[in-house]
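Working notes for the structure below.
What you see is the complex with one protein chain gone and the rest in place.
In order of appearance the chains are A and B, and numbering begins at 1 in each one.
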Amino acid sequence: MLSKKVKTRIFFLSLSVLVLIAVIFFILKSLEENVVYFFSPSEIYNKTNISFNKKIRVGGLVKINSINKKDSSINFIITDLKKEIIVTYKGLVPNLFSEGKGVVAEGKLKDRKYFIADKILAKHDENYMPPEVSKALEKSDN
Amino acid sequence: MMDLDFFILGGYGQFVWPAFIFSFVSCAFLFLKVKRELQKQEQKYLIKYGEFETENIETVEKTQISKKVLSGSSI
Partner (left out) sequence: MFKNFFPNKILSITYTKINGLVSLLIAVLVVGLIYSLIISPPDYIQGDSVRIMYVHVPSSFLALGCFGFIGVASILNLIFKIKFMPLLSKSLAPAGCIFAIISIITGSLWGKPTWGIWWVWDARLTSMLILLIFYIAYILTWKLVKSFEKANKISSIIGIVGLLNIPVIKYSVDWWNTLHQPSSITLTSAPTIHYTMLIPLLIMFLGMLIYTLIIFLMQYKIEVIKFKLKKKKYLK
C-alpha cells in the first residue's frame, strides 16, 4: 500500500514526464527537416517546398554501373530503387564509396533530377562479415 | 620480428590503434583517480572511527533505513 504522499508524487511525476514527452515529440516533429540527415531521391521528388540554392543532402545507393569518372570529376546516380538522381562531384571520394553501396552527397540541387555535390560521404550498412563469407554468399546467390 | 601488418592493419592502423589506446588510457585514468580517492576517504574514515565496524554499523543502519523506507510508505 502506498501512502497518499507517495501517490501524489507518482501522479505529479508521471504528469510532468508525459508533458515533457509531448513537448519533445512536437519539437522533434517540427524540426524534422533538420533532424533527418539526408533525403532520398523519392523524398526530393515529392518535396513541395524545394529550394535550389540551399545546401541539402541526398542519400541512397550508388546505382550499379553508373559511376563515370573523367579527369577530376565523377558522375554517378543515387537511387532508392524507386527514383534516381544524377550526381556530379569534383574531388576525392571516401575509400568505401563504391557501386551498390550506400552514399550521402552534400550540395545543391540543380533540378529534381540533377545534383551538384561538394562533399561525398560513404554510408555502410549494419552487416559485418569476413570477406570469405561475403564471397560465399555471393556465390550462393548466383 | 613482429609482423608489420599487425600495426598497419591495411592502412587503418592509424585509426584503430588510437581508438584502442584512447579507450584504455581513459579507463586506466578513471580507475586510478577513483582508487586514490577511495584510499583518501578510507583514511579519513579510519581516523574518525578507528575501523570499519560493519556489524555494529549494520544494525544501526538497518533500523535507520527501514525507518526511511517506512516513512515514505505506510505498510
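In this text, a residue touches a chain if its C-beta (ideal position, glycine included) is under 8 Å from a C-beta of that chain, and two chains touch if they have at least 3 such contacts.
No experiment lies behind these values; they were computed from the predicted model shown.
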| item | value |
| --- | --- |
| Where the missing chain makes contact, among the chains that are shown | A, B |
| Residue among A:4, A:70, A:124 or A:139 that touches the chain left out of view | A:124 |
| Chain A, residues in touch with the chain not shown (by the definition above) | 6, 9-10, 13, 17, 20-21, 24, 28, 32, 35-40, 59, 93-97, 101, 104, 119-135 |
| Contact footprint on chain B, counting only the chain that is left out | 6, 9-13, 15-16, 18-20, 22-23, 26-27, 30-31, 34-35, 37-38, 41-42, 44-45, 48-49, 52, 54, 57-58, 60-62, 64-65, 68-69, 71-73 |
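Throughout what follows, only the chains that are shown with their structure count from here on.
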| item | value |
| --- | --- |
| Gap in Å, rounded to a whole number, between the CA centres of chain B and chain A | 40 |
